[in-house]
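Yeah, one chain of the complex is gone here, protein chain that is, but the others are all in their spots.
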Amino acid sequence: MSKEKLIDVKNLATYFHTEEGTVKAVDGVSFEIYPGETLGVVGESGCGKSVTSLSIMRLIESPPGKIERGEIIFNNKDLTKSTQKDMRKIRGNDISMIFQEPMTSLNPVYTVGDQIMEAILIHKDVNKKQARQEAIDMLTKVGIPLPEQRVDEYPHQLSGGMRQRVMIAMALSCDPQLLIADEPTTALDVTIQAQILELMNGLKDQFGMAIMMITHDLGVIAEVSDRVAVMYAGKIVEYTDVETLYANPKHPYTWGLMHSIPHIEKDVDRLQAIPGSVPNPLDFPQGCKYNTRCPFATDKCREIEPEIEEIEEGHQVACWHVDKLEEAKAKEKKKKEKK
Amino acid sequence: MMSYIARRLLILPVILFGVSLLVFSMLMLIGPYKRLSTYIKSPAELKTANLDTLVDKYGLNDPFYVQYSRWIKGVLQGDFGWSETAGQPVSKAILSRFPATLELALLALIPVIMGGINLGVFSAVHHNDPWDHITRVFSIVGWSIPTFVFGLVVLMIFYGVLGWFPPGRLSVWAEDIIRSGEFIQYTHLNVIDGLLNGNLRVVGDALRHLIAPVISISILWWAYILRITRSSMLETLRKDYIRTARSKGVKEKLVIKKHARKNALIPVVTVAGFMVLGLLGGLVITETIFGYQGLGKFFASAASQLDYAAVLGLALYFGFLLIIINLCVDVSYAIIDPRIRLE
Amino acid sequence: MKKKFGVLLLSFILVFSLASIVGAQEVKKEDTFTYVTIGNQNTLDPHFSYDTGSAEIIYNVYENLIAYQGETVTEFVPLLATEVPSEDNGLIKDDGTTYVFPIREGVEFSNGNPLTPEDVKYSILRGMINDRSGGPIWMLYEPLLGLGSLQGLVTEVIGEDVSPADLSAEQSAEVFAELEKVVEVDGNNVVFHLQEGPYPPFLNILAQGASWGSIIDKEWSIEQGAWDGSPETIADYYDPAKENDPLYAKMMGTGPFMLTEWVNGDHVYLKRNDNYWRKPANFKTVVFKNIDEFSTRKLLLQRGDADMVYVPNQFLSQVEEMDGVTVTKGIPAQQNLSGIMNWEIAIKGNDSVGSGQLDGKGIPSKFFADKDVRMGFINAFNFKAFIEDVRLGNAYQSGGPIVRPLLGTSPDQPVYHQDLEAAEEHFKKAFGGEVWEKGFQLTLLYNTGNTARQAACDILKTYVEGINPKFKIDVRGVQWSSFLDTLLQGKFTIGFIGWLGDFPDPHNWVTPYLASDGTFGGWKGEAYAEWATEHTDPLIAEGIKTVNPKDREEIYKELQTLALEEGTDLWMDQPTGHNVRRDWVKGWYPNAMRPGLDAYILDKK
Partner (left out) sequence: MEWQEVLLKLIKNKISLFGIGIIIFFVIISISAPWLAPPADPDDPYMIPRAGWSIQPKPPSEDHIFGTSEGQYDIFYGIIWGARTAFRVGLIVVGISTLIGILIGTIAGFYGGVIDEILMRITDVFLSMPFLVAAIVLTTILGKGLDNVMIALVTFGWMGTARLMRSQVLEIKAEEFIQAAEALGANDIRIIMKHVILNTIFPVVINASMRMGSIVITASSLSFLGVGAPTGYADWGQMISFSRNWILGSQGNALQFWYTVLIPGLAITFFCLSWNLVGDAFRDILDPKLQN
């Protein structure tokens, strides 16, 4: 693709310095998003997805968190070097965000209208009345019935799905270039999930924005993403377009995840197929961080950490034993065929 | 909301009835002759006092319900009985002392609420700064010092050593001014009356007498409100909607003032009722230490002399105040929190 | 936010410092006298008042027929009378049963009403009709009618079971006829007829300082709703409840000051009576402040806000070295403290006597009826430590119930001394040796807040327990109500209690302590009553009927010696009084019978 990159994250590292030690939540992550596309970021909880997104927004609580190194180039500007004042102009205006918990992400003591209007009043040169009208328009766009009435209601009067629609309305109210959606559907019922994803897909086209879709759910990724970054323990372990990933995963972790794709019909929201658990971020293993759970791990994996490299065009993987995975895939294929 | 207030107001007499019954039954634990001691000031009086006649005269030996209904009948007619300690009818004694206590309580509470909350917010926003550590130490130590210890130390330092803040309510010369006839007592709150009359000397004198008891009584509640606000604010600052607000590009100052503080205040308001309850108790000690003629001191002496009409009257009065204050707390709670208001 | 705090803090400091500066500019007024004391006033009605708090206000507003001269309590000067009756001037007649008081002319009450002999008669009769339960009016009944109260008179005239409150109009008139016999207006004189023979301290009973002898304005009093002067209405005015007493909060006297404001327990304001029949007082305003905290009073004195303050004995040392303050100590006061020994303790339901038997775990009812037990306790008590440490030396040791300088006492009178060997000997003899062998256990009570009584209990405990390890004494502080209750019910073992003199005569001291039906003696049970009927009652009766002071002195000496040698009670001490005032207060002199402040004699210039 030769289009201009909308955002270019280079070697981003965000650490948390706590009393117990340093947590390397994000440790050298690079990716880019082009205008109008959707990048999926997938991984188990605690892998650094959310910290990556909050780093882009520069909303990491500091202390204890700190962006240690790397660049986030957005509109030719390195966001890691921006002042908070500059960031405030970008937040909600150029880059917006929606969060996992619609139930708690809205302020309970203000009406939804007030909260949508707040963003509009900050970023647009309009008066209160116009802002209110825009808020109502936004509510209509996100498919909330009776928007004139809803605009004066408080969050607790709305259902979870409605609240997420309000969040989306709020995020899109200033026509952002990038929308970061951090697990936007996780807390919702399965049927509502589908509706929200559909809405987001629709709005993406309507607003012509890019989306960074953060989720642990490969099913969601499959539905909305153009390209995918798979994260594990603060690093991207595989990075390619969505078709390639599904057809030909190269990293054992991705492969493990594939085996546990929850079908939308089945309400399985945790990835349990991979044995073992995510290592303690205070005490990452030496070498490849996946070595404690990887069926193909060798001594090399336990000693030296693999860097992410492009093994095919548009397909980056960080693994010493891509070949072993291929063997395993072949075996599996044979098994299936026998059946 | 209105129906909620109405319901609470309707239940008020029931609670007050319960309070009076409770206090009355406690007082009935004392034998009639012991209760008679209220009326006997010195052994000399025993020479001519016919104790049995006195017991009959005051009906001290009547059955519980007779004594209680006699009392309650009086109360319904506005007669709370005669206070031996005050040498006045109970209602008059209470009303005449109430402004003093109100003045003290207001001067203690307003800075506590304004200052304590701001300090708590400040401390939470500057989490883990040296300033935060200082306020944390202050809050936990302030909460641990008994009022009477602190009051005595304040008295020792500010009066004994420095001679600044004398005990009592007014100096004798200031009382002269107040009772001179040219000074109009609009509110009976000396500070306000002094201002209204344009007499700054009276204002100054009233303040001088108020400062030490105000400090002693409010240190505890500074610590308390600060602590509650701080932890509530810390909790609120971690809330998702704060992140949402920031992600919208709201200024940090506004995030704290508009989004965080209002939410953080909800638990603070709920404990404010508790604070008033504790404050009423603290008044008893503070007013006693500083010789401040208010309801607290009146109560302490009435209780120690078993002046049961006064004790009953004061208990009812405190109960009444408390319920009204709690009602106000609930209303302001609802004003802040739409989840309560719209229920 | 920091800036706002700074502003807030700064403004607070500003207000406070401003307050301190402005507040410090007080003015010391020469025409105002401020006396800061404790407690409150029970009433302002002179016939109801029986407490010093009330009496000192009444003292400055009302006047009596005569007053004490200077510091003495035995010499008089005329006040509303023009002459002090005596046998020499012929105004005491008929062997001391008739007293004639010529009434001063030209005296006005502060409302302008002239003082007449009728007012004097009304005052006496109103007091006798009022006769409130527990009040002081027995002091009028006893000399005038030989009775204790109006109830006594009604019983005599009408019959046993009639209360004065139930008298019909006719009965009332009948009783009133008897009452009227005692006081009569004769021209410009008022004549008292003592119905039951002479009563030597009668003049003391009427002298200034005795509020029941105050002269009130008949016309004004009737207007206020006090006794209407009719013979038929005794029932309506007998023993009023304090709060219904029309003169409870109102005053109208002939004295140098008038009442302006009374907030009970807080302050009384008096202003000068410019129409006073003598030279008007030096102060325009007299302020009585009631502040119970000593530290506050002390500071008011130190800063000169108070001209005179009440200082409890134990804190005298804190004001003695103060600059600009005069302390007068060692004023003989009409009060004492004694340990009343209960000769026959009510055992039933009494937790002060343990098992109630002489088994080492309690004491029997008549424990203190045994003279050896009493003498054991008395000899064990450390009188020296009590007077030196507890009283800080400001007390005389008692030699019996009568206080100095009254008849029957002398500075070198015999007193008790601690003698632990004697105590041991007495305990060994007590109950035929049983007390020593088995031991005992008892509880001493004191009313809390009274440190002297508590110290007395602790001293007794320390030394008695030291004599024999089988002797056990618990000391327990209880509220005044409970303390009084145990005294009244005869449940106390040794009760430490004091008597405050009503009038300076030994009769007022031997009666409560030694008479079989005395205020204190009456608590000590049948065992004591029997003894007292035989030994003390006749002497007491003789003492009050004897007019010759020499003969009286012998009788009271005998009573004093009897009480001391028999060890009827633990005779302890007579604390002396003291006065603390600023140096600028001039003209002050002590008088043991003055209830408190006499603002008329003072000056600040």
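A few points about this structure:
Every chain is named by a letter (A, B and C) in the order it is written, and numbering of its residues begins at 1.
Here, a residue touches a chain if its C-beta (ideal position, glycine included) is under 8 Å from a C-beta of that chain, and two chains touch if they have at least 3 such contacts.
Bear in mind that the values here come from a model prediction, so they are computed numbers and not experimental data.
The missing chain, though absent from the view, touches B, C when the full complex is examined. Residue B:I145 is the one among B:I72, B:L106 or B:I145 that touches the chain not shown. Shown as candidates are C:D88, C:E160, C:D323 or C:E421; the residue that touches the absent chain is C:D323.
Of the candidate positions C:V478, C:V547, C:L562 or C:I601, contact with the unshown chain belongs to C:V478.
Only one of C:D186, C:E261, C:D389 or C:D551 touches the chain withheld from this view, namely C:D389.
Summarising the interface, subunit B meets the missing chain with residues 11, 14-16, 18-19, 21-23, 26-27, 29-30, 140-141, 143-149, 152-153, 155-156, 159-161, 231, 234-235, 277-278, 280-282, 284-285, 288-289, 299-300, 303-304, 306, 311, 314-315, 318-319, 322-323.
Within the entire complex, the positions of subunit C that touch the omitted partner chain are 293-295, 298-299, 302, 314-315, 317-318, 321-323, 385-386, 389-390, 392, 448-449, 451, 454-455, 458-459, 462, 474-479, 482.
The criterion applied here is as follows: only the chains that are shown with their structure count from here on.
In terms of inter-chain touching, the protein chains here are arranged end to end in an open line. Taking each chain's centre as the mean of its C-alpha atoms, the one that lies farthest from the centre of subunit C is A.
Each chain gets one centre point, the mean of its Cα atoms, and the points for subunit A and subunit B are 54 Å apart. Rounded to whole angstrom, the centroid-to-centroid distance between subunit A and subunit C, based on C-alpha atoms, equals 91 Å.
Shared contact sites, meaning residues of subunit A that touch two or more other chains, are absent.
Within subunit C, no positions touching two or more other chains are listed. Residues 54, 57, 59, 63, 84, 87-93, 96-97, 99, 101, 104-110, 115, 118-119, 122-123, 154, 156-157, 167, 170-171 of subunit A touch subunit B in their complex.
On subunit B, the positions that touch subunit C within their shared complex are 30-31, 33-35, 37-51, 53-54, 57, 82, 85-89, 96, 111, 114-115, 118-119, 121-122, 125, 155, 159, 163-168, 171-176, 179, 200-201, 203-205, 207-208, 211, 291, 293, 301, 304-306.
Those residues of subunit B that touch subunit A in the shared complex are 128, 239-241, 243-252, 259, 262-263, 336-339, 342.
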